[in-house]
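So that we are looking at the same thing, I have put the structure below in structure tokens.
The complex is shown incomplete by one protein chain, all other protein chains being positioned as in the whole.
First chain written, first letter: the chains are A, B and C, and each begins at residue 1.
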């Protein structure tokens, strides 16, 4: 089997850098081009200093993009949709890591993104990139829209309970804690180190854009409507959702464990983390830096019908580039874990 | 007016150190003794290196405690109750910074502390130390039980809405984010830097002890029952509560603002922090390090009846030693802000 | 005695913010104006969120500056010199916190700042703002040039040994570790949190501008020429110099201690920190955040003639705004510690 030829558009950003890092070690993939207008002609390591000595690839301008087998789009919000026809013409398979094609409902897009979608005609063509929910569709997918990082953590934490129909679907409260890499690699006032360091910043108490994806994916049995907040902490990588769900029936921790095991028992990248003792009884993003895992744990409140679900990811991996590579593996029929085996570090 | 003579029992810990720092600069107070068994005979600065050159006071053994006007108890959980008669005999006024006398209900104590209270006969004697709720009682108090730090942040964030009767009192979800100083100055596995650094640790998803105080204080109009979780982050000082409350009636942000202004408009140490733009639109604990402020902000979810309330404190100050000094000022008829004027730093 | 009327030019930056914080609590000072072009007409707390509720002062445009008793200049490099005549006309006393007037030697300025000095005629008029070296000159000073933060830490660490003539004056190696607030409040690529967090960045291995000041101040007995490097770490406030000096004669630790005690025994803001045991045996900047202290410690290498000197400050305080207020106190005949008594926090 000859290598799959892939190109990465917008490869100088953080998710682009992670894609390059992963695909350089993918045994069945050849990276043909990586575009960056700012760094065109320069070594990839100029933007991604971890890749010094690892690759001699250079960035090219997007104008010089050639045809390939799979095209990854790592562009700022709005760019993929704007130039869609050009990109779609270059490759039979396109995996988009932006927010452009995550929703299917124009009205939801308008509400959360404050604009009409520029290409509503395309929305139905995309498969949402979370394999644990859409593996079968991904096998035959031609277009994939990778999920938002906060949405990924939240959905993977809550999906089993929603699918099992055991929760009040509109009473869930979710707070996601996020690192600074979520906002990308452009410096701004909010990312200035003296202000961002040590912060504990409720930057999106309500109205976060990922809510639209979350509600759609969780509307399995009933219409879901989560109450979502996002808080920035002094961390670079990682996202963790603490979700408070309320049961519509009496369940023991064992019952809940069974629901999660049924959902994720065979998943290569979801681990149920719930221990009686030790420091790491529940998921924590620092253990996941560089990995494609989503760790999920929970605790039933003995005093009420609440279940607290904790779900953690590396936002640039399972929340973006790792998810994209997992989708690639599924689409191309590769072993699903290929190039995604790094287990993470401890201590770190 | 001659100085008030105060002694501090258990002065080598973190809250004891803060008390010393504050009281050294209090114009109407003289610190007569500071006890520590471990450091007896040594300079106070040996335990509190920030006080080098600031004071020449030395620690004494608790066995050498003399009578004084006000006794502050900064002891590990259980110690104040165990030796209460001795301490009560030394001073007409006692301010306890431990958890021993915060509750009034023996059953609640048993449920959350997994023990029978050793001195239930004393529980009714204590005034709970949050001045914003109990200022009048504090004026005449002989015994004060300072509130738990997480409880302080949560209660001050939620009290106005509960008092106004505008929320569903049992539907509130609270997540407190805490720094490592909350756990005191004893090293243990969980405080080992390689493990505690970079952590995002759901150490108490359910069952946190401070819930008992919170529910009691918020049961103004109806019986309150909050759903509480606590998460440790990589921060030394500070606590922030993100509370999700659900309205039982339609209110605008202006209505809610008015409720908070009515509650806190004249409070010297509660600031309503809610801005349209800028980085610090909502409260953040890093701005509060060393101060006695509790900053409170909120946002009404335009898509639902949820209000997100954010409340932040320095856990060692407004959550402990600062609260104790504020109570002292009220009890002794001093200007309430005496020795508590430090405004905090920025950037930090 | 009526209050001294002071104005602050460039008051929205980090050193300006610290000046405001200090002077608001200065019992003999009235802040008449604080300028900021960006924030003109807005509350000072808009730029300095720690001052919310502490002051109702607003920024004004520099065009509206009135005459006052003392003018503080907190401007970007080059601005003070450029508009000097205007500023000098407004107040009999001017304290400049920029780098413009720190040097006296035009050639040194040209070498380190890569430009001709715009106003060499003024250089001789300024007193260098480190009180421990220039207290007498400061009493009668009309113009003060506050020292660079790294220079302050280095000079205060080394001055006693250089003055005593016990070191090889050209063999000293200094490495300063600095926090991100040193670079001011403008966001840029280097201050972007995902890049600046966790950094250990040798940003100035050689050629740092503060070397000129350091060499001049240390040329007491002989011409000094230190070997200087600066490294950025993940810290917001604080600077610490680790200096390796080589003795030109045999000295014990006791001898060295005596040299430091002779130099600093009566200094209100220099503490000799050198303990046999405990965690804080030597100076550390985190204990100094918000304080005006310079802590100095040392260890003699028993295997060589090397002495390692450790000196730490808060770069925005003793390294800038605190130094300026100390100079003000000296110039105006106030108690030197006025408004500078905050002892710092622990833990933090």
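The rule is short, and it goes like this: contacts are C-beta pairs under 8 Å (C-beta built on N, C-alpha and C of every residue); 3 or more make two chains touch, one makes a residue touch a chain.
None of these values were measured; they are calculated from a predicted model.
In the full complex, the chain left out of view touches A, B, C.
From the options C:206, C:219, C:249 or C:337, the residue with contact to the chain not on display is C:206. From the options C:105, C:125 or C:175, the residue with contact to the unseen chain in the full assembly is C:175.
Of the options A:129, A:194 or A:290, the residue whose C-beta touches the omitted chain is A:290.
Of the candidate positions A:273, A:308 or A:328, contact with the unshown chain belongs to A:273.
Interface residues of chain B with the unshown chain, by the touch rule above, are 14, 179-181, 185-189, 191-194, 196-198, 234, 236. Where chain A meets the chain that is not shown, the touching residues are 14, 17, 21, 24-25, 46, 48-54, 181, 185, 236-237, 271, 273, 278-280, 287, 289-290, 293, 295, 341-348. Seen across the whole complex, the unshown chain contacts chain C at 171, 173, 175, 177, 189-190, 194-195, 198-202, 205-207, 225, 227, 229, 231, 233-235, 238, 240, 242, 244, 279, 281-286, 297-304, 306, 308, 310, 312, 347-348.
Basically, only the chains that are shown with their structure count from here on.
Greatest Cα centroid separation from chain B: this falls to A.
Chain geometry summary: the mean Cα position of chain A and that of chain C are 46 Å apart.
Put simply, the C-alpha centre of chain A and that of chain B have 39 angstrom between them. Residues of chain B in contact with two or more other chains: 279, 347-348.
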